[in-house]
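Here the complex is missing one protein chain, while the rest keep their positions.
Moving on, here comes subunit A:
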Amino acid sequence: MSDLLRLATAGSVDDGKSTLVGRLLYDTKSVLADQLDAVHRASVDKGLSTPDLSLLVDGLRSEREQGITIDVAYRYFATPRRTFVLADTPGHVQYTRNTVTGASTAQLAILLVDARKGVVEQTRRHAAVLALLGVPRLVLAVNKIDLVDYDHGTFEVIAKEFATHAGNLGYAADAVLAVPVSALVGDNVVEHSERTPWYTGPTLLEHLETVPAQEDPHAAPFRFPVQYVIRPRTPEHPDYRGYAGQIAAGTVRPGDEVVVLPSGARTRVTRVDTPDGELTEAAAGASVTLLLADDLDISRGDLIAAGIDRPEVTDEIDATLAWLADKPLRAGARVLVKHGARTVQAIVGELRTRFDEQQLSTVDGPESLELNEIGQVTLRTSEPVPVDDYRTHGRTGAFLVIDPADGTTLAAGLVGAPLPVLERD
C-alpha cells in the first residue's frame, strides 16, 4: 500500500504557483477529461492559444473573476509510489494566515520564486513561518527559468541565498532542495529538462516521490488527549468504560503505566480497543479506545501520558503566537485556548517580543501584535493545562487562541520558542 505525503505550496502572487500545481496535476494524469475540457473551453474564451493550467486550481468564482487565489485549496494526486495531499496556499494579503492553515500538518513545503526576481521579502517570511511550524523539509522551486534563458548563474545565486536563510532558521542543508523549473513549459517538474544540463538533481516530482516522509512521532513519549468517554450501558456491555482519542505521540501497549493529567492520577492501560479487535500495540496517528485498570474520574479534555517523561502542568504558558485576526492583540486580552480536547479561558499577560522575519531578529516589548505578525507572549489560564514544547510534541505543544465573543480563531499557538532566534538564554 502506498504511503501518504502531505505538502504545502507557498509563493507570491504571479510567481506561477497555480500554473505549477496545475502542471503537477496534469502531468501526473490527475486531471480528468471533463475538468480538462472545462479548462480548454475557458482558455479559448479568454483568447489563449495554450490551455491555462492555472484554471485547474482556481476554485472560487470571485477568484476566477479577479484572477487571484484567495483561500487554501486542497488537491489530491497520486503516483504509483505515493499519494499526495497538497495544500495550495495563496500568497497575498492574508499570507501568514493562509500559510499557517496550509502548512500546519505539512511534511514538506514547496516555496516558489520567480527566477527574474529571486528571493524576496515574501519568500523570507514564508520560510520563517514554515520553520516556526516545524515543516521538516523545504523545496525552493525557482520558476520561470525559461525567462532567464535557463541561466545557471542566476539559479545558483538564488539557491545560495535561500540556503543561507533556511540555515539561519534551523534547517539542515539536506532538508532543503532548490530546483530550476518552468511551470509553464514543464522543465524539471516531472521530466528532466534538456535546457538545464547543468542541473543534476531530481525533478520536482522525483523528489516528492522519494524524499523520506517524516512519520508521526512514534518515538516520542506517549500522549493521548481524551476526546470522548465511551460508556454503552447496554446489556452486552454493562460495565464498559473506554477513553476514546487519537494518539498524539508515541506508542501504547496493554500493561503500560500511564498518568492522567492534569489530576496526576496514576494507572495502567489494560486494553487498547478498536471495533476491529484489541491491539497489542498502537502508535501516533491511530484512533483507539483505552481501557484502564483503575476507576478514575476522567473526562473529555484530560490527557493520558507516559508515566515517565510527562508534560508540564501549568497555568502559565510561555508561547509563540502567529496572529491571524484583523483586530490586533494587546496585553490583558481575554481569550479562549483550545489545547487537545480541552478549552480553557486565558488572559494574555505581557507581550514579550515581536519577531522580525526579514532580519530574523526580535523586537522587545511590542505594543501589540497585528495581523500576520509573530510574537512571544505569556498566557495565564483559568486552570492548569498539561503542555509540551512544540518542538518535541507538535500535537500537544499546539493550541488555538479563540475569541470568546464570536468564536473566531485568532491565533495559532505554539508552546515554547520554536525558532533558534526566539530562544532566550
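Heads up, the rule we're going with is that a residue touches a chain if its C-beta (ideal position, glycine included) is under 8 Å from a C-beta of that chain, and two chains touch if they have at least 3 such contacts; residues count from 1.
To be clear about the criterion, contacts and distances are computed from a predicted model.
Choosing from "ABC transporter permease subunit", "Carbon-monoxide dehydrogenase medium subunit", "Putative zinc-finger" or "Sulfate adenylyltransferase subunit 2", the protein name stored in UniProt for the chain missing from the display reads "Sulfate adenylyltransferase subunit 2".
Contact with the undisplayed chain is limited, among A:V13, A:A163, A:A244 or A:L296, to A:A244. Although one chain is not drawn, the whole complex shows that of A:V13, A:A265, A:A286 or A:A331 it is A:A286 that touches it.
Interface note: of A:A42, A:V120, A:A163 or A:L296, the residue touching the hidden chain in the full complex is A:A42.
Residue A:T83 is the one among A:S43, A:T83, A:N168 or A:T378 that touches the chain not shown.
Contact between subunit A and the absent chain runs through residues 1-4, 32-35, 38, 42, 57-62, 64, 70-76, 78, 83, 85, 97-98, 100-101, 104-105, 131, 134, 136, 170-172, 175, 214-215, 217-220, 227-228, 230-234, 236-237, 240, 244-246, 251, 274-275, 279, 281-283, 285-287, 300, 324, 336, 338-339, 341, 390-392, 394-395, 398-400, 402, 406-409, 412, 418, 420.
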